[in-house]
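Shown here: the complex without one of its protein chains, the others still in place.
Chain naming follows the written order as A and B, and within any one chain the residues start at number 1.
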Amino acid sequence: MTIESTNRPPLLELCDVGRVYVSGGLLNRRRVRAVHGVGFTLDAGMPEILAIIGESGSGKTTLARMILNIIPPSSGGVRFRGRPLHSHARLDLIRQVQPIFQNPFEAFNPLTRVERYLHATARRFAAGDAWHHIGAALQRVGLSAAEVRGRFPHELSGGQLQRIAIARALIPSPALLVADEPVSMVDASLRMSIVKLFAELRDRLGMSIIYITHDLATAYTISDRIVVMRQGSVVESGAARAVLDSPQHPYTRLLKSAVLSI
Amino acid sequence: MVRVLRDLLRFNRQFALGAALLMVVIAVAAASAFSPYSPNDSYVVAPDMPPGWTYPLGTTSRGQDVFWLASFAIRNSLLFGVSVALLSRCLSLLIGLTAGYAGGLVDRVLMSINDTFIVIPLFPILVLFYFVMRDRMSWVLLALVMAGLGWAYDARLIRSVALGLRVRDFTETAIFSGMSPWQILAQEHLPYVLPIVFATTMNNVNWSIGLEVTLSVLGFTDINTPTIGVTIYWANQYSALIAGIWWWIAFPVALVVIAFIGLFLLATSMNEYIDPRSRLERLGP
Partner (left out) sequence: MSVLAVANLRAYYMTNAFGVARAVRAVDDVSLTVGRNEIYGLAGESSCGKSTLIRTIAAATHPPLRVVGGSVTFDFGGRRVDMLAGDVGDIRWRHLSYIMQASMSVLNPVRRVRQSFIDFAHRHIGGPMPEFLATVRAHLERLHLQPEVLDAYPHELSGGMRQRVTIALATVCRPDFIIADEPTSALDVVVQKAVLTMIREIRRDIGSSLLFVTHDLAVHANLCDRLGVMYAGRLVEEGPTADLLHAPRHPYTMHLVAGLPRIGDAAPKPDLPGAPPNLADPPTGCRFHPRCPLAMDICRQEAPAMLGDRHRVACFAVS
């Protein structure tokens, strides 16, 4: 790796992180190892997009929830800016690490207007006039306030809703965005524009993004590094273009051969 | 809100009928403000007069006009039922939402308390309460006790809805938007829980009026304040049915039955409107 460029602690550091789910009663316990021995580091000074590739059941969503501090790891540790997650103040951590969820229609309450979440985020994390921050965030994702004001989720398309979710996540100016399959439920023709948006966020705002997906083609376009997961463990990792142009592990080769080409 | 009510009145026959019935009952209850007689006075008019022109609903053996008596009675019964329902809804919501959202130990403790309250036999407790309080018995105290005993069943219903909502993505979005748990409960989860609350409120009003009538008929409440049950109690004391004074019992009972039916119709018709699933269906394909 490169020389330690600054004295700052790494933005995100995972050390041998594992998660076990226990189910069943006293007599027939079942232990499912969802994640096992995962470790990687995101540098603080160098914003990058790290893609985590894997099929369903590979543990990538569990990993995302551990990074977001929604569930605790069963083993190993997740450190943010050098300190374990639980040692940060809850709101402080939320300000710096924001999620994007897979299903844009589920991410918003269907009975309420979408702008409520934007307002709540602005009021909690940004000082001054709320609409000013909301307008700036919407502009950054390519939407106008007029399109969003007063709308319910069912009046907007999946692509628009996902953009609003990204805008909401941008309002506190987080350092890290964790996007769990953000475009898998969006129409194929709209996926690239949202994926390119992530690249812009990295370049213009200096944000690091963990992009979780099973779609190799979009990962190729924007990622700097790739981690391939299978059944809870990492099978291959490295620079994105290198791994995808010449994959070493047979599972990565299988994934690449399954991608449909035109 | 006004537009919603107007639309419901115009297009939903059940709602219109329920509202009409309830209006009749409330009108009678409101008429009590204009009563020329105080409800506790007796022998102010000729006793035992059948319904006719002078006394539209007849008079009682104690010399009271049945119409004015019934208006006080239904007013008091309704007030009692509604206050018990509201108080117990507050308790149900508080405990159900908290248990569903918090989970873990808090949930287990609250539900243990909840289940204890469910199995408490209400009627013997209330009778016991009467015998303990006797002369210091008051309606406010009775309402408080009944509200304190009537929340448990619906708290569990609300908790199960809250449990389902806790794991949905939009709750996570709300958390990451910086909303506090109370804000989330009030703004995100309450709309889903409201149909249950509404339906159970109507049931609760009916249940509490029914229980009050039962207790009063047996004389286990303050029999000096006129309510439907107390009216029936006094009618029984004077053997009204045997003496042929059927109008003393019939009209108050008819009034309370109309109130029950009206509330029931309102509840079922409004439910279709508030229920999130049918709202979502109506919003568009």
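Criterion: contacts are C-beta pairs under 8 Å (C-beta built on N, C-alpha and C of every residue); 3 or more make two chains touch, one makes a residue touch a chain.
Since this is a predicted model, take the numbers as computed values, not measurements.
Participant: Check each of A:Ala44, A:Leu138, A:Ile212 or A:Leu244 against the chain that is not shown and name the one that touches it.
Facilitator: Touching the chain that is not displayed is residue A:Leu244.
Participant: Which parts of subunit A are in contact with the chain that was left out?
Facilitator: Residues 55-57, 142, 157-160, 187-193, 195-196, 214-218, 220-221, 244-245, 254-256, 258-262 of subunit A touch the chain absent from view.
Methods note: only the chains that are shown with their structure count from here on.
Participant: Hey, how far is the Cα centre of subunit A from the one of subunit B, in Å?
Facilitator: The computed centroid separation for subunit A versus subunit B comes out at 50 Å.
Participant: What residues of subunit B sit close enough to touch subunit A in their complex?
Facilitator: 168-170, 172-179, 183, 187-188, 191-192, 276, 279-280, 283-284
Participant: Per the contact definition, I'd like the list of subunit A residues that touch subunit B in the complex.
Facilitator: 68, 70, 91, 94-95, 98-99, 101, 103, 106-112, 116-117, 120-121, 123-125, 152, 154-155, 165, 168-169, 172
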